[in-house]
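This structure is in structure tokens; I'll ask about it shortly.
All protein chains of the complex are present and in place, except for one that has been dropped.
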Amino acid sequence: MSRRSLLVRSVVAISAASLALAACSSSGSSPSSSAGGGGTVKIGFMGDLTGANKALGINIRNGAKLAIDQYNATNPATKITLKEYDSQGDPKQASSLAPKAVDDGIVGLVGPAFSGETADTGAIWQEAGVPFISASATRVSLATNSWSTFHRVLADDGFQGPGVANTLIKALAAKKVAVIDDKSEYGKGLADAVAAALTAGGVAIPVREAVAAEGTNVPNYSSTITKIKGAGVDAIFYGGYYAQAGPFAKQLKDGGVTARFVSGDGSLDPAFITGAGAAAETAILSCACALINSAATGTAKTFYDAYKAAFSAEPGTYSPEGYDAATVFINAIKEGKTIRKDIAAYVGGVNVAGVSKQIQFETNGNIKGGTILLYEVKSGKIVAIGTSDSPTP
Amino acid sequence: MKLLNPLRGKTLPWTGAFEAIGVRWRALPRVARWIGYLAMFAFAISLPDIPNLADIMAPGSSWQRILFFPISIYVLLALGLNVVVGYAGLLDLGFVAFYAIGAYSMAILGTYHGWGFWEVLPVGIGGAMLAGLLLGTPTLRLRGDYLAIVTLGFGEMIRVTANNVDYLGGPRGINNIPRPPSIGNVSFMQYGVLNSRPYYYLVVVAIAIVIVIMKRLEKSRVGRSWTAIREDEDAAQLMGVPTLKFKLWAFTVGAGVGGAAGVIFASSNSAVRPTDFTFILSATILAAVVLGGAGNLPGVILGAFLVAWVPEAARGFSQYRVVVFGAVLVFLMIFRPQGIWPSRIRAAEFKEGEGGIDRLGGEVGVVQAQAGAADS
Partner (left out) sequence: MHNLLPEFWASTIDGLTQGAIYALVALGYTLVYGVLRLINFAHSEIFMIGTFTTVGVVTAFGVTAPLTGLALWGFLLVAAVVAALASGGSAVILERIAYRPLRRRGATTLAALISAIGASLFIQQAFSLRFPDAVDTTRVLQKSILATVGTGLIRADKVLVFLGAIFMMVLLDRLVNGTRFGRAIRATAQSADTATLMGVNIDRIVMLTFLIGGAMAGIGGMLYVIFFEVTTFSVGFVLGIKAFTAAVLGGIGNLRGALLGGLLLGLIEEYGASVVGAEWKDVISFSVLVLVLMFRPTGLLGESLGKVRA
């Protein structure tokens, strides 16, 4: 009898204790979403800072950091701190960082950098009412989730696909194009968009293949190159990152393929030229982003100089977009908006001049207007050659 | 002889405590043990809400979220793999395949065909078990190391196929998978976006159920056959144990647990993609099982907790964490090859000088040392 009652009592006690704990938690879990008046507010950054594509993440972070440092240097009433959330580009890590960022009380987020992590965390930002502006996520479907807090400062793959196709058809007069991708979330998406636009434009795609690539590994493209050679194409479009695009271009040339190499924003990096060597010459790279280099003028030149002074490096791909995304939040805070709801409302109706372009959003979060910029490798340098509407390679 | 074998008999000083706990625990009366189980369950349930624990355990990310993923999901996976590796002594390097099958079952049936979580759960478990049976039937005849490469290949085949087939979403995977239906009106049962607690509770309940099943299996004829196969397959066969049948059992049961973990993960995360199912995950779960103590449930749970949590806790050193993880694995295997908290039987096997499964070749140093000890 005594044993049994001991058991019963223990069970009752334990269940009561755990219920009480659960009850506490449900009442005490609402974080402070307002940062209070004056003082400082927190802006978050989410992206890859230590993973395989950290170059892109660091570019964006540096752009955003520059904008915020410049703002703080003016001694405003409300200062801004940039909190970094390093997702390593992994959607699962992003999912465990996002609730933390919400709890930390960030009032806005520059990011997430990549489309995958944006797709997985979008619902969290939306639920918490955190306005988020991505500087680099270009997947079309991100804008179809009815997330009112979602924005991006560059045109999506829905523009880049037709833009690239237009360049291939009009400027290069391509009749047959091989479309290859790296089986990554980004590469396949872009390659599919390009292939669809090419087909719509009456271009034949005799080779549509993928060679999976992970991290910085370089696969052997031999069988794909044999197929491309056999098909006698006018150009090759590669959807993927520079780590593979460079060696792929090189292997193509060594395999005796002379067709023009065309790729997207993932390959828009000086490392593409290092990897491809002489095979990089005349390659065309497209991007919805603005690449600002020493040839820039006006506000872009000011940005270039400030960036170089701050990080002793040239601004990279997406640095201007990171700067612009942060600028939108800074303008909101300048207007005295310091809580998520007010900032989100401000961002929805923003209209400011960024260093990359005029920043104004559609209701679904996309940037108004969509320009695809083209670059060509000439004598080992990436040179701007206009927009996809009027390419001049 | 010390010169020849300087490490023999050396072990990490504090690890003996775990065996002591085991001995004490088994000496307790049944009622006390049941109270202990309940207390552990209550402790697990209260983990997200212990004051200040989040700041200590997860300074850089959301404690509640990492309790659900990766910690509790890894625990569930490790319990499944433990059946294959710990109980039956089979080397499986592609366990992630079954997890993927469960997850993609949930993704396809839930997203494309509108099935609910509870309807998919048995299908996902069944699908994974069927896959285990189909893979196991031809391959379990192979010796240990061949099994390792075949399972590794199977895991990669599943991932590559998911990556290549557009119906399965390709590299983007499948999004907007229906979450488990909310229960009643209480907040800790609302399966929403921000609050990870309900998902964590769901996995804890699943873990509890799996533990009960495992405990029953351990003591059954099946469990004893597994032990026999692990210790000496040929002897077991001679004694009339249908080894292939019981190896298949182990494979299938393990696969089922992996499948369940997959269904829960897919539904809770609301998205799956092929990169969730890489070989590294298989290796990590295997490391969890062996590190914790293959065959011993508390050990396996501890191991899974460690491999899931340490990288999160070391977030500030994210560049170095994998380096440290690798070094720790080597270090622990050198000083504690039976795992941190091995089962009684396995510990005894190790004391005899062989921990079940195949021994390494070229262990002559040991033989010499023993012979030397006998002489002196």
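The letters A and B name the chains in turn, as written, and every chain counts its residues from 1.
The working rule: a residue touches a chain if its C-beta (ideal position, glycine included) is under 8 Å from a C-beta of that chain, and two chains touch if they have at least 3 such contacts.
None of these values were measured; they are calculated from a predicted model.
**Q** Of the listed residues A:N217, A:T299 or A:S390, which contacts the missing chain in the full complex?
**A** Checking each option in A:N217, A:T299 or A:S390, the one touching the absent chain turns out to be A:N217.
**Q** From the listed residues A:T40, A:T226 or A:N351, report the one that touches the chain absent from this view.
**A** Among A:T40, A:T226 or A:N351, only A:T226 touches the chain that is not shown.
**Q** Out of A:A137, A:A243, A:A259 or A:A296, which touches the unshown chain?
**A** Hidden-chain contact among the options goes to A:A243.
**Q** Take the complete complex as the reference. Which residues in chain A touch the chain that isn't displayed?
**A** Answer for chain A: residues 54-55, 183, 209-212, 214-218, 220-224, 226-227, 229-230, 243, 246-247, 250, 254-256, 271, 274-275, 277 touch the chain left out.
**Q** Tell me where the left-out chain touches chain B, residue by residue.
**A** So the residues of chain B touching the missing chain come out as 5, 7-8, 85, 89, 91, 138-139, 141-146, 148-150, 152-154, 156-157, 160-161, 163-164, 279, 283, 286-287, 290-291, 294, 319-320, 322-323, 325-331, 333-334, 337-338, 353-369.
As a working rule, only the chains that are shown with their structure count from here on.
**Q** For the complex, give me every residue of chain A touching chain B.
**A** Contact set of chain A toward chain B: 3-4, 6-7, 10-11, 14-15, 17-18, 21-22, 24-26, 29, 50, 86, 88, 90-93, 95-100, 102-103, 116, 119-120, 123-124, 126-128, 139, 183-185, 187-189, 210, 212.
**Q** Can you name the residues of chain B that touch chain A in the complex?
**A** Listed in rising order, the residues of chain B that touch chain A are 29, 31, 34-35, 38-39, 42, 45-46, 48-50, 58, 60-62, 64-66, 69-70, 160, 163-164, 170-172, 175, 186-188, 192-197, 269-271, 273, 275-276, 312, 315, 318-319.
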